[in-house]
Every structure is written in C-alpha cells, then in structure tokens.
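Handing you this structure, nothing more for now.
A single protein chain has been removed from this complex, and every other one stays in its place.
Moving on, here comes subunit A:
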Amino acid sequence: MDDKTTEIELRLLLEALFQKYCYDFRGYSMASIKRRLFQAREHFDCRTFSQLQDRVLHDPAVLSKLLSFLTVRVSELFRNPAYFLAIREKVIPYLRTYPSIKVWVAGCGAGEEVYSLAILFREEGLENRTMFYGTDISPEALEKAKAGVYKLDRIPLFTENHRQSGGKSSLSDYYSAAYQAAIFDKNLRRRVVFSDHSLATDGVFAEVQFISCRNVLIYFDRELQDRAVGLFKDSLARKGFLGLGFKESLRFNRHADTFTEFARSERIYQKRGDL
C-alpha cells in the first residue's frame, strides 16, 4: 500500500515539473529515474515526494538542483573510440562529397561529444564546411559545454581515446592547461551552436546530414524513444546518418524500417534513400 502511495506521489511530482516548468520526464524509463528521485528526496531532506513537489513548485532554485539529479551527464571525449574511428573511416568519405554539412549532437551534455566531432572534422579537413549543433535540456550542462573546460585529471583518458579513434594530431594541440583544468580552444567552437532543445517536447529544428545521439535514448521508455527517433527521421536528409550508443539499437523502435544498418557494431544507421 505504501509503495502504491509513493508511486502516485512520484508521478504527480513529474506532472508538476511538466505543468510548471515544461520539463517532461513522464516518458522516461522509470527504474532509473525512480532511483535518482529517491537520491534527490534524501538530498532535499524531504520525507515524501509530495513535500519535494511542494518545494520545487514554489522555489525555482530547487528546480536546477533537482534537474541535476534527473539528468545523467556522464561522458568523455571520444567515448568508445571505435565509434569515432567508424565515423572517420566510413561516414566521412560520404560527407566529403557534400558542399556543406550539418551535424546535430542531441543530448550533448557538457559538450564532450561535440568537441570530439569538431576535432575529428578538423583533422579530416571538413571543419570549414560544417556547422555543429549541440543540444540538451540541462542549462548547467550547456553552460559547461560553452565553456569547454574539463578537469585536468580526465585528460589522459581523453588522450588515449583520441589516439584509439585514429587521431591524426596530438590532443594537446586543442587545449591549454591551467589551474587543474584543460580549456579547449575557442576556435574549435567557431562553427558550434549550443542550444536548449528537448527530444521529449520540442520539434524538428534543421535539416542535418549526421545526428549523434548516444546514451540518451536509454533513459527514455519505448514510446518516447519512438518520438525521438521520429524527430531524427524528420531532421535527416536523404541517406543521412544516425549514431547511437553501443548498447542501443533501433530493433525495438517504430521507425526501424526508415533506417538501414550502416556500421553494425558501431551502431551507425543510415536513413534510406527512397524516403
């Protein structure tokens, strides 16, 4: 009985967040969000989710902290190097034939994936014809992405990842180190736009040739995954590419037929040419 009450309160809290702030977590995978909401409840020292709901409805300052519990932002530069190697070797040759290229990194977190692609495209000589769009729902993550500053102790991992991704230069060419931090080169951001966009509530925003959306859809239930991939389908140009996280697939998705497997084990899909 108690469990049932908690369940009701939890759903009401998510409903309140949506009604008041337009943050829509109602279609997220519950197992993970529930664990994180329990952590948030403890952090805010609330006995019930109803109390937490009361706090967040009346105090927007609570919202931003609560968002940091609700969004998982773990990332790395060149995370899963094999993915970036496949982009370099298999996708880039296609993109090379376009006069101008648009790349959308959906759920870009603190920008690691965007900087990885910007570096890769520079190394492949495509940077000057490419626009990168990094989008996320977390204002805090977008701030960090714009700053492009990462803890220095993460650099060895980033460097090794970059090397394994087929990197053609030294990662140290792209950042300067200061005060325990690595600051990524401002001109890597020349052709990058970071902006707020939710795969749960917003629409298509541009026609793009390549979408990278890794480790974001895993937080959605299947219905919301269908919505997000529907957006990707509508945003992609003919024969455009969609890259997912290593343990994600379109196998259970409503729009699976729209795509063909392009690089199977690296989870890169291509939109069919006849659509």
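Just so it is clear, contacts are C-beta pairs under 8 Å (C-beta built on N, C-alpha and C of every residue); 3 or more make two chains touch, one makes a residue touch a chain; residues count from 1.
By our rule, contacts and distances are computed from a predicted model.
Chemist: UniProt name of the unshown chain, from "protein-glutamate methylesterase", "Lipid-transfer protein", "sn-glycerol-3-phosphate-binding periplasmic protein UgpB" or "Lactate utilization protein C"?
Modeler: Options "protein-glutamate methylesterase", "Lipid-transfer protein", "sn-glycerol-3-phosphate-binding periplasmic protein UgpB" or "Lactate utilization protein C" narrow down to "protein-glutamate methylesterase" for the missing chain.
Chemist: Looking at A:L37, A:L77 or A:L217, which makes contact with the chain not pictured?
Modeler: A:L217
Chemist: In the whole complex, not just what's shown, which of A:K4, A:K151, A:K186 or A:R251 touches the removed chain?
Modeler: Once the missing chain is taken into account, the touching residue is A:R251.
Chemist: Using the document's contact rule, name the residues of subunit A that touch the chain not shown here.
Modeler: Output for subunit A: 29-32, 34-36, 72, 74, 215, 217-219, 221-222, 225, 245-249, 251-252.
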